[in-house]
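Here the complex is missing a single protein chain, while all its other protein chains stay put.
Order as written gives the chain letters A, B, C, D and E; numbering starts at 1 within each chain.
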Amino acid sequence: EYLGVTEYSKERYQGNEFAGVVTGLAWTAVGGEILFVETSLSKGKGTLTLTGNLGDVMKESAMLAHEYLKSHAEDLGLNPEIFSNWNVHVHVPEGAIPKDGPSAGVTMVTSLASAFTQQKVKKNLAMTGEITLRGKVLPVGGIKEKILAAKRAGITEIILSEENKKNLEEIKDEYLKGLNFHFVKTIMDVLDFALLKTKVNRPVKL
Amino acid sequence: EYLGVTEYSKERYQGNEFAGVVTGLAWTAVGGEILFVETSLSKGKGTLTLTGNLGDVMKESAMLAHEYLKSHAEDLGLNPEIFSNWNVHVHVPEGAIPKDGPSAGVTMVTSLASAFTQQKVKKNLAMTGEITLRGKVLPVGGIKEKILAAKRAGITEIILSEENKKNLEEIKDEYLKGLNFHFVKTIMDVLDFALLKTKVNRPVKL
Amino acid sequence: EYLGVTEYSKERYQGNEFAGVVTGLAWTAVGGEILFVETSLSKGKGTLTLTGNLGDVMKESAMLAHEYLKSHAEDLGLNPEIFSNWNVHVHVPEGAIPKDGPSAGVTMVTSLASAFTQQKVKKNLAMTGEITLRGKVLPVGGIKEKILAAKRAGITEIILSEENKKNLEEIKDEYLKGLNFHFVKTIMDVLDFALLKTKVNRPVKL
Amino acid sequence: EYLGVTEYSKERYQGNEFAGVVTGLAWTAVGGEILFVETSLSKGKGTLTLTGNLGDVMKESAMLAHEYLKSHAEDLGLNPEIFSNWNVHVHVPEGAIPKDGPSAGVTMVTSLASAFTQQKVKKNLAMTGEITLRGKVLPVGGIKEKILAAKRAGITEIILSEENKKNLEEIKDEYLKGLNFHFVKTIMDVLDFALLKTKVNRPVKL
Amino acid sequence: EYLGVTEYSKERYQGNEFAGVVTGLAWTAVGGEILFVETSLSKGKGTLTLTGNLGDVMKESAMLAHEYLKSHAEDLGLNPEIFSNWNVHVHVPEGAIPKDGPSAGVTMVTSLASAFTQQKVKKNLAMTGEITLRGKVLPVGGIKEKILAAKRAGITEIILSEENKKNLEEIKDEYLKGLNFHFVKTIMDVLDFALLKTKVNRPVKL
Partner (left out) sequence: EYLGVTEYSKERYQGNEFAGVVTGLAWTAVGGEILFVETSLSKGKGTLTLTGNLGDVMKESAMLAHEYLKSHAEDLGLNPEIFSNWNVHVHVPEGAIPKDGPSAGVTMVTSLASAFTQQKVKKNLAMTGEITLRGKVLPVGGIKEKILAAKRAGITEIILSEENKKNLEEIKDEYLKGLNFHFVKTIMDVLDFALLKTKVNRPVKL
């Protein structure tokens, strides 16, 4: 067999240059980690393609994100027709690592929203939280490990579900220094905070 | 692997603000629980998408609910064409928890009916019961645990199959205090009771 | 996991009010049982949807029933175009119980024929038998248990394959009292006996 | 679970009244058996549906038969357009018994040819043999058991691959008495012998 | 279960009468064997159907062969539109025997080319070799066993990858007597040698 040897390395924050690239926080058996959700659009009939060795639950998060934006297009100032005229591809590097769970929901919906609006994502921001179809943001586990990973990666702004606020109490203050937390109840709260008004360089015309 | 850590927490009733969001009652290995069925519509060709880590039997409940409404559109005052012009997405949070069984049938059909009519669902209401294609509501198990969970969650109105009436006898009166039970034979009984005449705020134009 | 607790209960005959609802006889590890096959039609392109936790062989029975009616439309006085203008959904409650085997064939084809003609099914009737594509009715097993279950459920008329006639000899007369048996060779024999000339109340216009 | 009890019974030959019904010879762990291949046509786009609890190899036999007839339509005096205007459903009773292997190939192709021509099949005929896409008939196993089963079932004419001629030598003459063997090299040899010039009663207009 | 008994028999070369029938060489656990690849065309939209109990790698060989011919239509003097107007069915008898591996690639591409051109294949020819999408012919294993099988079957001309030339050295001269070897680098080398200029009798009009 021809197989790649996986090189594990701790990622660092990589800027907000690209539309559709958003930083998430993940929990792994060996501690927290940041991950990137990348969304790309191409002309088509509105299909959703998912890559990055994703499990079924994580794929459902992307389906929820896509559907939420479709049914709230007007609230976001989007022409509803773009959803049937553009195919969406969502990728989560790195391909050798299986990924699953619902906690990338907020990262997925922000990634898709940035791709469809071509607006920049707030700088030095990472996030974690499950989303629901009506737009709630649910709490997730592994908060301590995720925060340590965020800090190590150069993150300064973190979005969490309001229901995860209680999880910060169990973390030493020195670990929280230099981090700003933004607690949210809804997807709209996330997008209000995470999406900047300015467009990326050379935005795609949708 | 990147996996979410599941945080188990007992849910509370969350209001009736949204069209398509209905509270169900579930039985789990560690007791009863309430769950939410969320339905969202988007323009399309009438497909049905199901998320929330659902097993095959629970998916069939959603198919039955969709089909029942299609073939009884007129009884509900619905234009039959909406079923071929709107895609339906049904989601049951929380994604990390596998769910199965037929007992969410009544919750599914009420969720879809609320989404298609944009009518509010009665306040403080939860329900459990299997549905059949001809519109019967069949009894389900775990009634005692489900009722305890409903009370804890702030529910005051409960819909059950008439064939589950007998199950209340084995429950102490103090547990039933403050709860109103509505026993039903058919899906139409459920919708007559559960769907209010008033529309939600900012209803979707169908 | 959220799972329903299955409540086993012996069913009773439920009348002939609905088009497309037909009573069958099933064999289970704990004895005979009656079951209901429900068929619902909705405008579409002629697809066949099957629910009720059905195994592959039982699904094939529904495909055979659908195909038989298609290719014998004229014999039944049906406009052949209804098969390409109406989707068919066949459901067998109860969803928590896996079901398989070919013996529901006669029940399936009667259910579909009643749905497509909107004619009533004969009262207090139950049936069991495998069907073939050319229209034969083959014998099935478990006759004794099925007959006991039919009697207990309030059935008075039973359709069996002529090749199952011999199975009655091994059953005590007292168990057969009050039951009328109708032995058939073909699907047409079944429909001639089971489908009444009168339409159901508020028939669907096909 | 609701399951049928399988009733094993030795079949008898059933006449040649129906277009598309052909008698084959099968080998089972408990001896030879006859089986029936049934083909039904309905208006459509030319799909091929297969039922009867068939394994992949047996399904491939039906695909080969369908394709062979398509590409030799003219040789059979068939209008090539019927293959894109009529759906084909092939069924092999009995649904409770899994079936596999390539030996029903000649039976399948004769069944489809009879359905497409609406010509009768020769009386008291059974057959066994694998087919290939170019139209060869290959030898199959279990000849002795199959011949005994044919005789018991009332068959008098048997089609075998010429390469199975040698297998008759090992069978006692008394078992062969009353049987006429027709050894074939090609599918055309089979159809020349098996398909009568007369049409069935009330033929379908294709 | 109804299953065929597999009759193993050593095949003999069968002539070049048919378009689309080409002789390959296979390696099995009990020695070499010849096999036949059969291709049939029927009017359609260009689909590729594969039968004969083929494994995934062998199916990929057929896909490669089909694609290679599509993208080199002009080099073969073929109208590119035939690939979207004709369905291709490739079969490898015998259905009871599972087959896999890439070594039938040259046989597949010659079979398809003969079917699309309706040109005869060179007489007494067999071949083995893997193909790639750019048109290379790669060496394969089991050369010694394959050559013995070819000789026994009446083959006199053999096509091998040039990279398999070295494998002949280990075979005794007496086994090679009467065999002509043609070493190839590319699919075009194969087709130049294997396809005759003359058409088959009664060619299909494409």
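By definition in this document, contacts are C-beta pairs under 8 Å (C-beta built on N, C-alpha and C of every residue); 3 or more make two chains touch, one makes a residue touch a chain.
Not measured: the values here are computed from a predicted model.
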item: In the full complex, displayed partners of the excluded chain; value: A, E
item: Contacting the left-out chain in the complete assembly, out of E:130, E:157 or E:189; value: E:130
item: Touching the absent chain when the full complex is considered, from A:53, A:156 or A:186; value: A:53
item: In subunit A, positions touching the absent partner; value: 1-7, 9, 18, 20-21, 36, 38-43, 49, 51-53, 89-91, 93-96, 204
item: Touching residues on subunit E - with respect to the absent chain; value: 26-29, 33, 35, 56-57, 60-61, 63-64, 67-68, 70-71, 80, 83-84, 97-103, 105, 130, 132-134, 136, 138-142, 163
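We take it that only the chains that are shown with their structure count from here on.
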item: Touching subunit C and also subunit D, the following chains; value: none
item: Subunit C against subunit B, contact positions shared by both copies (same if over half, else different); value: different
item: Cα superposition of subunit A on its sequence copy subunit C - rotation in ° rounded to nearest 5; value: 120
item: Rounded Å distance, subunit A centre to subunit B centre (Cα mean); value: 30
item: Distance from the mean Cα position of subunit E to that of subunit C, given in whole angstrom; value: 51
item: Contacts with 2+ other chains: residues of subunit C; value: none
item: Graph class of chain-chain contacts, one of line, ring, star, complete, other; value: line
item: All pairs of touching chains, each written as two labels joined by a dash; value: A-B, B-C, C-D, D-E
